[in-house]
Structure formats: structure tokens, C-alpha cells
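Okay, structure first, notes after.
Here the complex is missing one protein chain, while the rest keep their positions.
Should a chain be cited, it is by its letter among A, B and C, assigned in written order, with residues numbered from 1 in that chain.
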Amino acid sequence: MMEWIVPHIPSREALESKMVLIPLFPFVGFLINGLFGRTFSKPFAGFVGTVAALSSFVVALMCVCHVHDTELGRAGLHVSYAKWLVTSDFSCSFGLYIDKLSSVMILVVTGIGTLIHLYSMGYMAHDRSVWRFFAYLNLFLFMMILLVLGDNILMTFVGWEGVGLCSYLLIGFWYEESKNAAAGMKAFVVNRIGDLGFLMGIFTLIAVFGTVNYVTAPVKGEGGSVTPQTTLDAKTKAVVVPQNPGLLDYTEALRLTYIKDEHSELPEKAELPKFATGGEKNTVSIPMSIPKGLGNSLAGLITLTCICLFIGATGKSAQIPLFVWLPDAMAGPTPVSALIHAATMVTSGIYMVCRLHSLFAFSETALLLICGVGAATALFAALIGLTQLDIKKVLAYSTVSQLGYMFIGLGAGAFSLGIFHVLTHAFFKALLFLGAGSVIHAMSNEQDMRKMGGLKGKLPWTFATMLIGSLALAGVPGTSGWFSKDNILATVLGRYNDTHNNLYLVFYIMGIVAAFCTAFYTFRLVFLTFFGENRSSEEVKHHIHESPWTMVLPLVVLAFLALAGGFLFGGMFIEEKSGGEAFEHLAIRNVPFHEEHSLHEAHTPNLILTGIVALLGIGLAFFRYGKGGNIPDPEKSNNLVYKASFNKFYVDEIYDALIVFPFCVISELLHWGMDIILIDGLVCGAAELVRNGSSLLKRIQTGLMNTYAFAILSGTVAFLIYLLIKVQ
Amino acid sequence: MGFDLPFNVIADGGGLMNLKGCLILAGVIFSIGAWGVVARRNVLTVLISLELMLNAVNLVFASFARMHANMTQSANNATAGENGQIFALFIIAVAAAEAAVGLAILITYFRNKETVDTRDMKELKQ
Amino acid sequence: MSDLAFIVAAVVCVLSAGLIVSRKNPVYSVVFMLPFFLGMTTIFVLLNATFLASIQMIVYGGAILVVFLFVIMLINLRPEELREDFSMLSWFISALAAGLLAATMALFANRGTTNDMEVKFASAIATREHGAIFGSIESIAYPLFEKQMIPFELASVLIVVATLGAVLLSKKRV
Partner (left out) sequence: MLLTWLIVLPVLGALPMFLAREQNARELKVWAFVVTLATVVASLPLWFSFAPGANGYAFSEAHKWVEFKDAAGKVYLNIGFNLGVDGISSLLILLTTFIMPIAMLSSWNYIQKRQKEFYIAMLLLETAMIGVFAATDLFLFYVFFEASLLPMYIIIGVWGGEEKIYATTKFVIYTAFGSLLMFVALLFVYFKTGAQNFDVVQLTAALAKARTLPVGDPGQLTRNAEFWCFWAFALAFAIKVPLFPVHTWLPDAHVQSPTPGSVVLAAVMLKMGGYGFLRIVFPFFPVAVAQYSNLFMIICVIGIIYGSMMAFVQTDIKKLVAYSSVAHMGTCMLGVFSMTTTGVQGGVYQMLNHGISTSALFLLIGMLYERTHTRLIAFYGGIAKSVPVFTTAFIIVTLSSIGLPLTNGFIGEFTCLLGGFLRNPMLGLLASTGVILGAVYMLFAVKRMFFGTIRREDLKHLRDLDGREKLVLAPLVIAIFAMGVAPTAFFDRIKPAAETYIGYSYTPEKEMKAAVVEK
């Protein structure tokens, strides 16, 4: 398929040795810029960063081509380097693993990453410390690559926290404004709350499966090493797992053993079978070294694990209740918003769920929860997005909302569609952010849409590309966004048809309403920004100009992808049958439907509905804002709902009042009450007691010789009297 | 020096002049001396009281020496009955030394502080 | 006869001891030391410790008493300079303690002296070798210079040291 992009694909062995370059290029770029960047000229620093990203992209592309187009590559490219952490409960090494799933992500990360590096060269050209910016960006790429390519969940966690760090650094890039630093800190802390869930998930995984590796270690073979697969022996019908199985090996083995039809369930611990292995260890069983207090039902434990991991995902992917950091994260430079807070980092939650999708597939409860949280987030964020005035805030809430859609997809069991929406969303949302950046750049850093307007003539390229992006975001049929979103909603409806669980219907309706809102606020943005009169000050007006080519080129490329992405890649992700068979191109197995026709029956009504709401939303936006002059002013509005939406439904304030404020007060109280008064009071009180007691005793020391003589005398007398009584 | 009594003083008597009497007398004198040490604030008097106490002890030694008077130093008995008296002699020697040194300290102290009252001797307390 | 002598001597001793302790002016105390020592000497004689008695008289009456007198003259305390010494409470309490001490010691003496001891105390005295009498110079000299040679020498060293110390201490600073 991709021969035309990369004419010559190196051999598997060569690729294995080159794979390390994917993370290494950005890392070296980070080191160069970080250590010596201070002495570089601004363009050169940008050049170093961009070249690092591009080189990484090229190597990644070669690997991906290999994985997709060759027979050997189907099992993925897997290289294990040095041991990292070896304990008695688990062990893991530094390993990179490209399979079909991660290949999608790695291309998004490095590809869009490269484009945004290029864009940043223009956008950040006048900044004081360009080198620092590019160092951070490269570090981010490095961490993101680790997250995506790590061959064990701990490596994923490394990347996970690493991108959180970069996000922190980049949000607070202009640290001289305290607000930005605060936003960065908020992002980090909220992410950490999610990470706590992730950590707990990892702990349970270790307790249940005794491993953190996704797959077993590669084995050297002809023409390169191969990762052994879990298979069903055709003759004996026995499940054969590789030695030292990874998580995915275990889940596959469990699926092959127990999930024979759609009514099967996982067994209790007592019935756990032993799986045959190919090597000298004949059988292997899931260790289940479960600590007391977690129960010992495998299904229950897996649900618990999934929920913990999903809590991690809500942090990073900005879902209810942890989405509050993402809008604030817009304090960072716009390319950062595009790369980290739209295209890549925030989707890592979805990636993580997909990575372990075979585990999540076992737990209906967890999937339902994911679906529900996704739907709620999609709707909630869309409602907030309706009234925002800051161009980046609108996009930020739309990102939260779109991430919600992805989780709806995952929760509906359509993992492939979740990833598909990640891909298309990366195209159009990066495009929109970069376009917004271009607008902001042109407007001398003005972000308030009330002061924009009428820019379509002055910024033709920006306008055209952003329009395409908006169409995709609004889900106009034919655009990439439509392909993914429509299919996700169809799956939810299909799920309802299949299970007759009313919750799915509720989620579906929420999704449709959110889709309507999305279309409305997207075009509200377009109309307010590009149509009507220009409402900026004269000085700003004077400076308005189209951006340089470094900024326009990425816009054009992304616009093309946003428009045509659905046609180009849709086949890889969209499910034709309802059987949940593994996608050849993605190595993902969606949760199968009970009834073959459930999904089919959902497609047509859903297609009509989504098309209608998208057009309705755009139409309403046109009627309200399309003619210009109708400038929103929330301060003057008396509509309570409108006000609540503009103020983000006071979520931040509620969190402040419920969590932050009590935490501060309790800490302060404990500091004074417990530490200083109680504990130190006791300690110092004891000391005081001794001191006061001895100052009483001190009186005895008169310094008068006679007193001492008297003491001796009375002592003697007492002793004698004692003797007198004692010795009869 | 000294003169030797050619007769046994006690043997003919009995009555009050016995060991118990001597010991009680010694106790009373010792107590009076101790009283002086404790109650008096004048260092001179205190030193004199000390001499009283030492004398009381001497009396005890002499009494017991009298009790052991029949003990003779010989080849199979190394201890002599006079040992009590000898010890009393040593005590007298020590008392003399003590009085000398004590009084010398007193003089030095008086020269520096113009007082011999124990109520003024509180340097160590500060 | 010895009883009478003993009672007289004991009464003199106790009375003068009480006066020594209770006189405000140390000069009187020193003066009352003389009858005290005389009483003591008498008792020593009655106990057949004739040599001890003579030493008592010479050292105490001749040396120590005089030294005390010298010191009193040296520091030249006038009676009017002497501060009131009799705090009733401390006087009383210390008298009580001293009385208790005397009582307990008397009780001990009473309990400790057996009839056997009294007999030994009153028995006739064996004559020493070389024909010496108990308590005489000879009878003391033999054990003193044979068995107690080293303590004796040490005592002399002590006295030398004390002398030197006294001289050094009381020497006026140049």
C-alpha cells in the first residue's frame, strides 16, 4: 500500500536495529537544543528540532510499512534492549514494539509532530527562547514515542508521565505570567490524579497476571527476530501460549479458552486452567497472587483493573471528572495546544485502552462506564463550548468533547473506531488549532473572538483550511470527521439494538445532541472570526497579514488529510460485519455483536440523523452569527443557562470549594493543631515538666554547707533507724 | 612518755563504768558534735565540733581496745589488743592534720572574703 | 572509785561539749574545749589507755586547741561582728536530728553489748611480752612498729603534707 511513499523498505533485521532511532532522534534533538541551544540562532534551533522530528518520522514510516506490508511484519516489530526493572513480582526491560495498533499512533505522533515543528519555526520565530521551546517539543516527542512504542505497560507509564511533564513545561512556557505557570501546575496535578488510577491498574495487573509486558520477548529467527504468538492448536484444540507470556498473550489465551460464544464468561479463580507452552516449561497459569481484600474472582479483578486504568485515561484524555485542566492548558503556545492538547498526548488514554482492548473486552461493566463517561463528557464539553469567546477555549472544549466521542466508541466496543477518531481528530483538530494560531499570530496575540471578524479576505489560506477543518469537526458528511463520528454513533445505536440496554440509547442521544452543539459552536467560531466586520483596533488591523510558508504548509497538508482522511484510511477501521473479527490492518478485535444485523440496522437511521444535526447546527450558527453584528456578550446576558455555560458550569469553582479549599484548610489546621500544638506540645511539654520540676528541686540546693551536713546527718539517722528496725 | 597504771582500774568496780556506758557516752558526744556541725554557721565552731566527733570515735576505739585487752600479739595470734588504741592514735594524727589544713583554708578564705560565716559561702551555687 | 571518776568525767565532757557547740563566740568554745579534753583524758586513763591519754592531752590540749586560739586571734573576730547564729527552726531541727542520732546509737550500744562483752571488758588484763603493761608505751610500740609500720609512716607523710599545705595555703600572696 505504501510503496509509493517509501520506495525501498530495509530488511527486517536492519529495521530492528534502526528502530531505536525513532525515539533517539528526538532525544538527541532535545539534548542538542537543551545543552547548547542557548548559543544557537533562532532558526537553527528550530531547524534542529524539526529535522529530529522528521528523521524520526522517516524511520517510523519505514517500520510501519514493514509491519503492514510484509508477511513477517504482521506480528509486529519487537526489540528488547537492556533490563530495566527486575523484581520478584515482575520484570521488564526497555523494549520497543511496533504492531499495527501502535503504527497508527506512531505515524500520527511523528507525522503531525513534524508538521507542527515546522509550523512552530514560523510561529515562535520571535520568541526569546526558541531553543527551549524546541527542546521541550523534542522531549515531548521522545516521551510520546516511548508511550506508544513501549513494549510493557511500565514503559507506557514512563511516556505517560513524561508527556505530562512536557505538557507542564510547555503550558508554563511563558512562565513569567503566573497564570501560565498555574495552568501548567494544574495540568500536572490533575493528570497525576488520573495517574494514581493508572498506577493502581498496573498494580492489579501485576497482582493478577504477574507481568507488565504486553507480549512475550522476541525470539531470534531467520531474517530477524519474531515475537511468538498465542495460538489455538488446530489438532488438539489446546491453547498454546509462548513462554513468559505477556498480558496480551494471557488475554488471548483466556479468550480462546472461555469466550467461545457471546454468552460465555470468565471463570472464578479455582477453575483457572494451565496453558501449554512451546518451551521447556510445559504449562503456565495466571499467577493470581492476589492480596487479601481484592476478592478472587478473575472477572471482578479484570473489571477493577479496567476501571483503574480508565481512571488513568480520564486524567490524560480529559474526561469527566478530570477534564478541567485541558481548557486551562491553552495558556501554552498554540503549536503546543495543537500537538499536545489536541492531536497526540490527550489521545494517549484512548491508545492505552486500545492497547489493552482484549482485557477491556472481558468487562462489560467497565465498557459501559467508559461509554457513559465519554457520552457525558462529549455533551458537557460541547455545551460549554457553545458560549466561549476565546478562540482557543472553544477549540479546547471541542477537543474534550471529541475525546468523549472516542471513549463512546471504545465503550461501545468499537476499539478500531476509537482509534480512527483519534486519527481523524488529530488531522482536523491540529489543523484548527494551527489555523487558530495563524489567526492569533496575525491578530497580534489577540484571542478574543469578539475582536476578530472579517478575516477571510486577509488570511485566505488560513480561512480556507480552517473552513475544511470546521466542516470535518462539525461532521459534515464526506469529511474525515464524519466518517469516524458517524460510525461511532452507529455502533452505539447498534449496541442498543443488540442488547436493548436503554443506557446505550441515552448515550446515543447525548452523542447526537453533542454533535449538534459541535456543529453550532464550530461555525459560530468560523463566522465570528472570518465573516462580518473586523472589530479589532486600528493598530492591530494594520498588522494583519497571512502567515509565512512554514506555517501555511502544515495547514494545507492537514487540510488535505482532514478532508480526505476518511476515504484514505476509513477502510482500515470501519467494521463491515458485526462479528468483531480482528482488523487486518489494526490487529484489533472489536467486541462482537450478539446479532449479526444489529449494526447494519443502525447505520441508515444514524446516517440521516447525524447529517441532519450537523447541517442544522451549521444553519443555526449561520442565522445567528453569519450576517455579522450579533456579537455575544455573556456579561450582559440574563439567561442563567447561558451564563452557566459561559462560566463552564462552575466546575472549577465547585472543585475549589469541595477539594482544594478543604485541603488547604485541613492542612493548615493540622499543621497548627496537630504538629505544633499537639505533638510538639507534648514533646516540649515533657521538657517543660522536667525543667519546672528541676527548678523546684533546685531550691534544695541552698549552697549552705550546713544544709548538706544536715542532709548527711539525716541520711545517717534514717539509715540507722532502718537498721534498727530491720536487724532485730 | 606517759605513765603506766600498775593496776586494773575497772576490775574492782563494775556499776556504771562498763562498755555500754562508754559507748553511749561516745554516741552522745558524737551527736553533740554533729549538732554543732549542722547547726552552727561559724566555720570555726564547725571545725571544733568536728574535733568533738573525732574524739567520740576515739573513745569508741579505746573502749573496744579495753575489751580486747587480753588479746596478745604472739606467734599464733598476729592481732594485738592495742590495735584499737593505735587506730585512735592515727585518728589523732589525722585530726591534727585536718585541723591544720582546715584552719589554713579558713584563714585564706577569711583573707579573701572577710567572713567565716557559712551563709556567705555560696560561690558554687552561682 | 572508777565509777565515780567515770561519771564525773562523763558529765564534764557532755556539759563542756554542749557549751562548746552552743557558745556564740568561738573564743568561749575554745575555752570550753579544755575541760572537755580533760574529761576525755580521764576516761582514757580509766580505760587503761594511758599512752593514748597522754597523747590526747599533748596533741589536743597542747596543739590543736592552741592553733584554734591562734586562728581566732588571727582573724580577729570581734563579738559584735558575729552575726546572730540562732535560727530557732534550724537549731531545733538539727537538735532533733542529733538527738535522734544519739538515741539510735544508744539503742545500738544497748542492744549490741552482750553480757559476754561486758565480762571481757571488765576482766583482768594479761601482761604483754617484755613485761609491758597494756596501754603502756611499750605495749603500743611493739605492734605499732612491727605490724603497723607502713600506716605509721604514711601518717607521718600525711602530717608533712598537711604542714606544707597549711603553710602554702595560709601564706600571704606576694
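Note that contacts are C-beta pairs under 8 Å (C-beta built on N, C-alpha and C of every residue); 3 or more make two chains touch, one makes a residue touch a chain.
These numbers come from a predicted model, not from an experiment.
One chain is not displayed; in the complete assembly it touches the shown chains A.
For the chain missing from the display, the contacting residue among A:Glu177, A:Glu265 or A:Glu596 is A:Glu177, taking the whole complex into account. Touching the missing chain, out of A:Ile206, A:Ile488, A:Ile574 or A:Met705, is residue A:Ile206.
Across A:Phe623, A:Phe663 or A:Tyr722, the residue that sits in touch with the chain not pictured is A:Phe663. Among A:Glu16, A:Asp99, A:Asp151 or A:Asp195, only A:Asp195 touches the chain that is left out of the view.
Only one residue from A:Leu294, A:Leu389 or A:Leu720 touches the chain missing from this view: A:Leu294. Along chain A, the points of touch with the absent chain fall at residues 82-89, 154, 157-158, 160-162, 165, 168, 172, 175-178, 180-182, 184-185, 188-189, 192-193, 195-196, 199-200, 203, 206-207, 289, 291-294, 663-664, 666-668, 670-671, 674-675, 679-680, 683, 687.
Here is the rule we go by: only the chains that are shown with their structure count from here on.
Each chain gets one centre point, the mean of its Cα atoms, and the points for chain A and chain B are 100 Å apart. Here the CA centre of chain A is 103 Å from the CA centre of chain C. Per-chain Cα centroids separate chain B from chain C by 4 Å. Among the residues of chain C, those in touch with two or more other chains are 90, 94, 97-98, 101, 105, 108. In chain B, the positions touching at least two other chains are 34, 38-41, 119. Residue ranges of chain C in contact with chain B, taken from their complex: 1-3, 5-7, 10, 13-14, 17-18, 20-21, 23, 26, 29-30, 33, 36-37, 40, 43-56, 58-60, 63-64, 67-68, 71-72, 74-75, 77, 82-83, 85, 90-91, 94-95, 97-99, 101-102, 105-106, 108-110, 112-113, 117-118, 120-126, 128-129, 133-137, 139-140, 142-144, 146-148, 151, 155, 158-159, 161-163, 165-170, 172.
Only residues 701-706, 709-710, 713 of chain A touch chain B when the two sit together in their complex. Within the complex, the chain A residues that touch chain C are 706, 710, 713-714, 716-717, 720-721, 724.
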